[in-house]
Structures are given as structure tokens and as C-alpha cells.
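Complex shown without one protein chain; remaining protein chains in place.
Moving on to subunit A:
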Amino acid sequence: MTAVFLGIPTAPRGVGHLRGDLSFPDAARDSLRDGQLRANLGHATATIRGKRAAVVGEVPDWAELREAGRAIKAATMARLDEHLIALEEQVTARGGTVHWASDATEANEIVTRLVQATGTDEVVKVKSMATQEIGLNEALEAAGIAAHETDLAELIVQLGEDTPSHILVPAIHKNRAEIREIFLRTMPGVDPGLTDDPRKLAMAARAHLRERFLRARVAISGANFAVAETGTLAVVESEGNGRMCLTLPQTLITVMGIEKVVPTWRDLEVFLQLLPRSSTGERMNPYTSLWAGVTPGDGPQEFHLVLVDNGRTAVLADEVGREALHCIRCSACLNVCPVYERAGGHAYGSVYPGPIGAVLSPQLTGIEDNASLPYASSLCGACYDVCPVAIDIPSILVHLRAEHVEAQQHAGPEALAFRALSKAMSNPRLWRLAQKAAGLGRFLAWGRPTLPAALPPPASRWTRTRDLPTPPKETFTQAWAREHGG
């Protein structure tokens, strides 16, 4: 058999959560009607935005830190293969085992096998985007293994049989009255007098989780960073559930996207400042757990690191789009995005919503599987401004739109219109004719200052909610030429 190179593989279909069932405009149509969702999101994102702005504003060298973060990520990606091999060597030397997974299917198989080898049928989980991405919980469930989410928001989502809608705050779409209802309905042995007081809700979750922490023999985590030179893994969190999972069980399995590696211990200095201020709006997160391999008599005695590609190498091959791999999952771009704030995270159909999701998901899956996402932005640029590693998200969005357009075999009506317009706009004589034709639109208005609301598509998509001014009799350039004898 002759091997044919078909390009670098993207994340496979049928496994994981990178693709939605609906296009963004169709999914958003439903969520925009949900007044409760809009209120919850508006309140939550405005609160986090304010907190972030305050703690970022008090750092005098934020711009330099941000540039350092960008530069470290760019340099790391340029030699990603070398750093990953160094990481494997260091983790192995410290008693851990490294597994390489080319995609979600392989990663799920590896983790399932590792859990089965311990003989347990349940695991506790630290909040992790990588395991959400690959659909690990479903894979474990299919193998008869129960995965208990221990992050409060992930727990809410899991108990409510819901899906996450935010990278940092997966249950951001729920308010505390809704959370109380989920707990009362699903939590075994919960106090029937539970109120929606946040402290009471947290205590109920704490009691529910405590028993699972003490019972669990296997924990599964993600990682915020992995230091190549020391083999150190890092998880930053707020609640302490992560610390419990990372220290109590006998076996720890960490699933990590290959882009999370940083070359040196010193690099953490930059990211541990950038991340908490950008994500939760705190000067420092309450818990930072760091570990390397295993320590006899202290903590898990078996450690596995699963390095997942799942389309990342394909992203790395795109010289514009690869910047998306610099993301440290802080969610600052979601919290400032006017589109995310209104449409909500589920409309993106991927575990990575918001502006970063709109550039990451289509690249991980291949653009045609998420073709509507690069257009789910008004290109207002708020995401780029707040990104702690200066990912130029608007430029990547525009680049991916072009990749989608250029991937089409046949030109549709839009492409034909844009081609014709390009011809006209690059030839002054044709352009004047096109302007004259546009000006004829004024006859549709019957002398009124605006055009009728009922126009054929695609104009109707504007005029359904907004008036369109009646085109003037004379363009500016015509009027000017008339006045100046041109």
C-alpha cells in the first residue's frame, strides 16, 4: 500500500465536544430569546470584567508581562517537539509515566485502560478543559466507570445533565436559584430546607464531595502548565477540590494538551501573574498545586501524564492561526465579548466558546466542521485588548474566514457578488455605474427617508430590525465634481 499524505490530522468526528449540531446563528437564535440566560450572563460577565480591570490596572508593568507571556509562548511553540521530549524525560526520571495520544479516541482509550488496571470503577476529577474536549467522562461511563466532577461549577453542570458554557465558570449560565433547584433534585441526602444562599449551596456541595474525595483511589486532572526542565505539572484553582484530588488518591492521571508545556521553571513567574488576574480577577488564586513524578510515602504513588494532540499539530502548521495555541484558558476574552455575553457559550457548540473558541475550535476540527464560528464576531477587538498573552484574535478570525472562503469548490451567490463588487471597486468607471445602480434603490422608498422594511434577502436580514436610509440622488464624488467642474 502506498502511503498518501492527506495533511496533518485534525480532531476526529464522533468523539469529544468540539462540534455543535447547529450553526452559530441558528444556535444563537434560541439562546437570545432566553431572558433568564441573558440576565445571568450579563450580570456575571459584567462583574468579572470589573474585577479583572481593577486588578490588572494596579500592575504597573502589565504591558511588559503580557509581552513576556506572548514571547515565551511563541518561542515555546517554535520548538514544541524538543520541549515535549524534555518533559517526558523529566517526568519519567521522577517516577511518572508519559503516554502520547494522537487524538481524543486514543487519549480516552489510554485513560480507560489505566483506570481499569487499578480495579476501581469510579474516579474523581479536577476541572479540566482537555478532558471535556475529548469527551472522557462519556468514554469512562461506556466502560462502566463513574467520573465525579469535583469543581463546584462542573458539579452543577454534571448534576443538571447540562454542558459547560464557559471555560472558567462552566455554570455561568445558571443563577443561584437554579443551582438550588438542581441540588434539591439531584443530590442524595441533601437538606430539604436548602436555601439559595451561596454559602449554604457551597456547604451542600462540600458535604456531597467530601465523601467522594475520601473514597476515591484514582483522580484525573488537567494541567495549566508543565515545566519541561523539571517535569513539574501545575494546576491553579480556587476551591481546593483540585488539591484534594491531586493528593489523596493512590493514582493520578493528568490529561494535557501538548501546547501547555513551558520550557523553564522561571516561565511560571510570568504566567502565575497573568492568569489569576485575567481569569478570576484575583491577585493570586487560592491554590497552586505543583508536582513532579511521585514522592514515596507522600501523595499519589502512581502518576501518568497523557499528552494529547487532537488537532494541535495541525493548528501549529498554520502560521497565522497557531497563535491560538498560546491560550492559557483564562476566559478574559469571553467575559468582554459582546457576542458571547448575549448568545451564551452553548451557541458555539464546542467546549471552547467565545472569541478564543471561535478561532480554536475550527482549527482543531478543520474549518469546514465549524465554518460558522469565525463569523460569530463583530471584530470589535475587545478580546485582543484583554488577552494576557496578546493573541490577535480578530486577525485570526479574519484569516479563518478567508480559509473557509478559499476552501469552497464552487462559488455561491455571496462569492459571486463579492467578486463582482471587487471588479467594480477596482475600476473607477464601473464603480460609478455601480453607485448609480445603488442610487436607483431610492425609488423603492417612494420619497420617504428610509427604504421599506420588507426587502428580499439578504437585505431583509438588515431591514427586519433596522431601517436603511434611502440612497441619495447624487453621490458625494458626483456633487463635488459638479461643484468643481470635474
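Miscellaneous remarks
Heads up, the rule we're going with is that a residue touches a chain if its C-beta (ideal position, glycine included) is under 8 Å from a C-beta of that chain, and two chains touch if they have at least 3 such contacts; residues count from 1.
One rule holds in what follows: contacts and distances are computed from a predicted model.
Choosing from "Circularly permuted ATP-grasp type 2 domain-containing protein", "Phenylacetic acid degradation protein", "L-lactate dehydrogenase complex protein LldE" or "cytochrome-c oxidase", the protein name stored in UniProt for the chain missing from the display reads "L-lactate dehydrogenase complex protein LldE".
Considering the full assembly, A:Cys380 is the residue among A:Val59, A:Leu248, A:Leu290 or A:Cys380 that touches the omitted chain. For the options A:Gln36, A:Thr295 or A:Thr477, the residue in contact with the chain missing from this view is A:Thr477.
Touching residues on subunit A toward the chain that is not drawn are 24-25, 28-29, 32, 38, 338-339, 342-343, 374-382, 384-385, 398, 401-406, 414-415, 418-419, 421-428, 431, 435, 438-439, 449-450, 453, 458, 461-462, 464-469, 471-472, 474-477, 479-481, 484, 486.
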